[in-house]
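The next block holds one structure in the form of C-alpha cells; read it before the comments.
One protein chain omitted, others in place.
Let's turn to chain A:
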C-alpha cells in the first residue's frame, strides 16, 4: 500500500474539484477509487505522468506498459482491449482512456454497455462486424492454437449458425447483443476488479 502525501485527508492536489466531479459523472467510480486508479496509472510510468493534472496534460502510456499490468498480463485479449479503449487505437492510453476502460469492465457497468464494448474487442478487423476470420482469431487466442483447423472451422460454423440472425455470414452488433445478453456468465466473466 503506497502512502500518497498529495491526497492525504480530503485535500488532494492532482485534480480540480470539477475534474473529479466530472470523472465521477462519467464513470462508475467514486472519488477515492478515481484517485487510486490515477496512482495505478502513474505507477506504470512515473517519469511520464505528472502529479498535476489540473491543466489536462497530454500524456500517453505506451501499450507495452499497459499490457504488463497484473490485471491484464494473463488475458489473451489484452491487446484488443487496449486498442479498443485507446484514443489512437494503437493501445497507447491516456488517463481518460484508462479510467474509461476500468469503468466499463467494473462490476457496476450494465450489461448493454459491456456487450457493446465486448463486440468491439472481438471485432479484430474493426469493420463493425464479427466475421468468420474474427471468430477464428478469437478461438485461436482462447485455445492458444491447440485446436486443429477442422475443429476451428467447425466451431466457427456453429457459432455463426447459432447467432447470425440476419444471415449475412457475420455477426452484427444486434446479433451479438441478442446472444450475449442472455448469457448467464457474461457479467461475471467480463469483469476486472481493480
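Just so we're on the same page, a residue touches a chain if its C-beta (ideal position, glycine included) is under 8 Å from a C-beta of that chain, and two chains touch if they have at least 3 such contacts; residues count from 1.
Operating definition for what follows: contacts and distances are computed from a predicted model.
A chain of this complex does not appear here, and its UniProt-recorded name among "Protein phosphatase 2, regulatory subunit A, beta a", "Alpha-endosulfine", "Transmembrane channel-like protein" or "Transcription initiation factor TFIID subunit 5" is "Transmembrane channel-like protein". For the options A:65, A:131 or A:187, the residue in contact with the chain missing from this view is A:187. By the touch criterion stated above, the residues of chain A touching the omitted chain are 22, 24-28, 30-33, 70-71, 73-77, 85, 87, 96-97, 99-100, 103-105, 109-113, 116-118, 122, 135, 138-139, 142-144, 146-147, 151, 154-155, 158-159, 162-163, 165-167, 176, 179-194.
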